[in-house]
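Missing here: one protein chain of the complex. Every other protein chain is in place.
Order of writing sets the labels: A, B and C. Residues in every chain begin at 1.
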Amino acid sequence: MSEPLGVAVLGAGHMGADHVRRLARTAGARVAAVADPDTGRAEQAAAGLDGVRVHAEALAALHQPDVRAVLVASPDATHEEALLAAVARGLPVLCEKPLAPDPGAALRVVEAEARAGRALIQVGFMRRYDTAYRRLKALLDADELGRSLMLHCRHRNVSSPPHFTSSMLISSSVSHEIDAARWLLGQEITAVTVARPRPSSGAPAGLLDPQLVLFETDGGVLVDVEVFVNCGFGYEVTCEAVCERGTARVGDEPAMVVRSKGGARREIAQDYLVRFADAYDREVRAWVRAARAGRTAGPGAWDGYAAAAVAEAGVRALDSGERVTVELAERP
Amino acid sequence: MSEPLGVAVLGAGHMGADHVRRLARTAGARVAAVADPDTGRAEQAAAGLDGVRVHAEALAALHQPDVRAVLVASPDATHEEALLAAVARGLPVLCEKPLAPDPGAALRVVEAEARAGRALIQVGFMRRYDTAYRRLKALLDADELGRSLMLHCRHRNVSSPPHFTSSMLISSSVSHEIDAARWLLGQEITAVTVARPRPSSGAPAGLLDPQLVLFETDGGVLVDVEVFVNCGFGYEVTCEAVCERGTARVGDEPAMVVRSKGGARREIAQDYLVRFADAYDREVRAWVRAARAGRTAGPGAWDGYAAAAVAEAGVRALDSGERVTVELAERP
Amino acid sequence: MSEPLGVAVLGAGHMGADHVRRLARTAGARVAAVADPDTGRAEQAAAGLDGVRVHAEALAALHQPDVRAVLVASPDATHEEALLAAVARGLPVLCEKPLAPDPGAALRVVEAEARAGRALIQVGFMRRYDTAYRRLKALLDADELGRSLMLHCRHRNVSSPPHFTSSMLISSSVSHEIDAARWLLGQEITAVTVARPRPSSGAPAGLLDPQLVLFETDGGVLVDVEVFVNCGFGYEVTCEAVCERGTARVGDEPAMVVRSKGGARREIAQDYLVRFADAYDREVRAWVRAARAGRTAGPGAWDGYAAAAVAEAGVRALDSGERVTVELAERP
Partner (left out) sequence: MSEPLGVAVLGAGHMGADHVRRLARTAGARVAAVADPDTGRAEQAAAGLDGVRVHAEALAALHQPDVRAVLVASPDATHEEALLAAVARGLPVLCEKPLAPDPGAALRVVEAEARAGRALIQVGFMRRYDTAYRRLKALLDADELGRSLMLHCRHRNVSSPPHFTSSMLISSSVSHEIDAARWLLGQEITAVTVARPRPSSGAPAGLLDPQLVLFETDGGVLVDVEVFVNCGFGYEVTCEAVCERGTARVGDEPAMVVRSKGGARREIAQDYLVRFADAYDREVRAWVRAARAGRTAGPGAWDGYAAAAVAEAGVRALDSGERVTVELAERP
C-alpha cells in the first residue's frame, strides 16, 4: 500500500462530520478537504486532523490537487452538481443517499457516469454493510428456505427532525427499504401502494405518520414497510423475509437484558448512527479500498436512480391513495 | 352448585371430539349427547364416559330431555339450522366459528336470537381466552401506550387441509384475526384490501397462499394480516399492536431453547389444538359457568355476524383485487 | 365415570384455598371437607360451594364418611400426623411439599406407607406438571443431546414472607430444585455445598440471601442453584441442562413484549401461583384421576423423603461452610 487516498468531504453537518471522523480512523484514507458554506462548521469537523483544507465551495474542494476521491454529505439539492463535477474529473464518489432529490436528476447522473465509461459512484445505502442484513442476503442467495414471497419491514425513529414532511417518510426513510428490498431480492420494484391509519397524536400536526407502504416486485414478491418516524421509543429497523419453507428475521439488536421491577428489558438504540455505526465503518472502508484500486463497490448510480424512481412513485401513491406503477428508464 | 349442565355436542370430528374430552374434564358439565351422522365416530368420541346418548341427527340430540346446552362443532353448513333450533328451545349454545357460512345466514341467526329476547349464543373465537391476547387487550384498554394505530398479525399453518380454497384463507383462517381485531380495538372493520405475492410452490396448485389482508376500522386503525397456511414450519399466531407511544407483541410461545449444532432453537407448536389448548379450556369453562347461570359470556351472535360480513367482503376483495367496503346490517 | 371423589382439604391458607377453588373446577372431584383451626378461614375458602363441611380438626375431616381422598396444605409440622392418619385409613393423599419438616419424620411416613402395602401418597412438586419442565424431561430422556453434565438453576422470588430463615432458602425454596433435579436426571443427590456472597441489603437483616447451592449426583452431574428470595423483580424459575452435545433451557415464560421508552420489555410473573397455575391444575387433575382409579401418580413418599434428606444436608452445608454428603436410608 502506498500513500493514503486524499478525500474531500462535502458537507460538515451531522453526517458529514461523522464521516470525517470515520475517514480519519481508516487506514488508506486521509481527509484532504472539508467543504461547507458554513466554514466554521467545516473547521470544527476537521479539528485535530493534520493537513485538511477547509472550503466554502464544494467545487473548490474537488479541484484541490491532492483530492483523489469525494464523499458527498451535503444537502440533497446539491448532489447533482457535485456528482457531475466529480464524474467530470474522474473522481470516485461515495454519495449519501439520495443520489439526487428526483428521478430526473438521478438519471442525468447515471447517464453522465455512463458517458464517462467507468463506474465512479457509490450510494450510501449502508444497510448493505450491516452484518445482519448481509447474513440475510447470504441466506436468501443460498436458497435454503426456497423462493422469497414477502418481506415485512419496520423502520421506526424516535422522532422526526424539524420540517420533515409526509412525503419524506417515503423519499427519505423508506428509501433505505427500497434499496434493501431490491438488493436482498435481486429484483426491481414495479408498483407501490400506501395505506395509513389515522396519524399518531405524537407526530407533529399534519404529518401522516405512521404509514404502511406496499411494494410489488417483478419477481412477484410483496414487501410491506411500516414507517413510523415518531414512535417515541427507539430507532428500530427490522426485516423478516417470508420464504416458501421458512422465514428469516434480522434487526433485533445485540443487547443487554436487564431484569428489574417486574420485567426483563432489552435496550433499543435511539439513533441510526449508533445502530448502524459498524455498517458505516465497513461501508467507508470498503469504498476507500475500492477507490484506491480504481474500482467501486456496493450500490451504484443505477441503484440510486431506481430508489429515487420508486420513492417518487411512492409519494404519488401516498398523495393519490392509489396503486402507482413504477416506470424505470432504460438502463444505459 | 347443583347438578352439572347436560351438554349436547353436535359433530364428532377433530374439534368436536376434542370438546367432548374437554367438557368431561370440566366441573359443572356433563356430556349428555353426541350427534354425528357417522354414529360410529360419535360413539368413539363418547367412549369411556357414562350416560352419553349417541344420535345420528342433531335435532334429536337437542330434544333429549336432559340436554340443557349445546356445543356446535358440526360442518359450517349445518350451523344455521342447529342454532335456530337451539334458540327456539331456549338453549345456550357455544358455536364453533363461523356462526354461519355467509352473512345472510348469520344475520338470520342474530335476528332469531333478538326475537327470543335473550342472549343465548357464544361463538368459538377462542383467542379471547388466550392469556397473551388477554394481556394485550388489558394493555390496550388501559391506554398505557396511547391510541392504537396499527396491528400487524401473522397467521401461519404448517399445511392446509384438503379442499382448502383461496377464499378460505380469509373466511376460515383470517376470521380469527377479524374477531381479534374487533375485540382488541373495540372497533368495527369498514374496508378490506387483499394483496398477495406469487403463490408459494409449497402450496397446492391453484391456492393463493400466502396473502396479505389489510383491514381499516372505523377508529382509523390499519390492520395487516399475513395469512400463510402452508408455511411448513409451524402453527404461529402473533399480533403486534403499534400505538402512539410504543408497541406490544404477543404470540411468541413459552419455550424450551435448545442450543445445538451452531444455534439456539426454540420450538414452535405444530397445531392449533396444542397452541390454544389452554384457551379452549378457559373458553369452555367460562361458557359452562355462564350457561349454568343462564347467561352468556364472550363473543356473541353479533360478533359472529360481523366476522362473516367482513370475511365476505375480504373474499370479494381477493377476487377483485380492489378495496371493498364492509356494509354491516343495523344491529337489532 | 361414577360419582365424584370427595376430597378433604386440610389447611385453608393461601395454598389450601387455592386448591379448594381448583378442585371445585375439576370434573371428578368434590370438596367434601375443609379443615383449619381458624374455621372462619375454612368457611371463607368453601364459600359458594355446595355440601362442604368445615372442621377445626384435621382428623375430624379425615373421618368424615364421604371423604375418600385428602389434600394436605396445612403447616409443615402437621403433615406427619395427617399423613399417618390418611395412610391408616387407606386414603389417597396429595401433600403439599415438604412431606415432613425433617428426614426422620419423612422416613416414618415412607415406612408407614410401605407397611400399608400400597402407594397412597403424592407430594406436591408441581414442576413435574409444568409443560416446559416436561419438555425438558422428554428431551433428556430421549438422549438427543447426550448425557447430562450440569444443571444451572435459578429460583428467584420478589420477596420472602415474614419469618423466612436462611435455612428455609434451602429447605423450602430449593426443595423444588432438589426434586426437579432428581426427576429430570433420574439420579440421587449425594453431596451438597453452599456458597454465598455478602447478603443483599434488600433482604431482611440476618437473612443469608442469595445463596448458590451445589449438588452432586450419583451419576456425576453437577447442579448449581441460585436461590434469591428477595430479588425484587419477579418470580423466576429457570433451568438449563448442559449436555454433551448441547444445552436446553426452560422457564422463560410466554410473554407480551412491550416496546416503549428506549427498550423492549417482557413481563415476569410476580407469584408462583401465577407462574405455575397451569402446572397446579394438571397436578390436581392427574391426582384426582389416579385417586379415583385407586392409584397414585407423580412424586411419591420416597421422593418426599429424599428431598427432605438432601435439604437437611444442605442446611448443614450452609451452617458449616463445608461439603456435606447425603446419606439416604435403605428404600423399603
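In the analysis below, a contact is a pair of C-beta atoms (placed from the backbone, for glycine too) under 8 Å apart; a residue touches a chain by one contact, two chains touch by 3 or more.
All values reported here derive from a predicted model rather than from experimental measurement.
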**Report entry** Neighbouring displayed chains - absent chain, whole complex
**Finding:** A, B, C
Query raised in the report: Of the listed residues C:210, C:263 or C:314, which contacts the missing chain in the full complex?
Result: C:210
Report summary line: Among C:138, C:195 or C:274, contact with the omitted chain is made only by C:195
Report task. Among A:47, A:257 or A:293, single out the residue that touches the unshown chain. Result -> A:257
Query - Identified contact with the non-displayed chain, of C:246, C:263, C:298 or C:314 - result: C:246
Query raised in the report: Hey, which subunit A residues sit against the chain that's not shown?
Result: 1-2, 24-27, 29, 49-50, 131-132, 135-136, 139, 144-145, 245-250, 252-261, 267, 278, 285
Query raised in the report: Which subunit C residues would touch the chain omitted from the figure, given the whole complex?
Result: 146-147, 149-150, 152, 193, 195-198, 200-202, 210, 212, 214, 216, 219-222, 224, 226, 228, 231-233, 242, 244-247
Requested in this report: Could I get the residues of subunit B that touch the absent chain, sorted low to high?
Outcome: 232-234, 236, 259-268, 270
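Everything below uses one rule, namely that only the chains that are shown with their structure count from here on.
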Query raised in the report: Which integer distance in Å separates the CA centroid of subunit A from that of subunit B?
Result: 44
Query raised in the report: Among the residues of subunit C, which ones contact at least 2 other chains?
Result: 259-261, 267
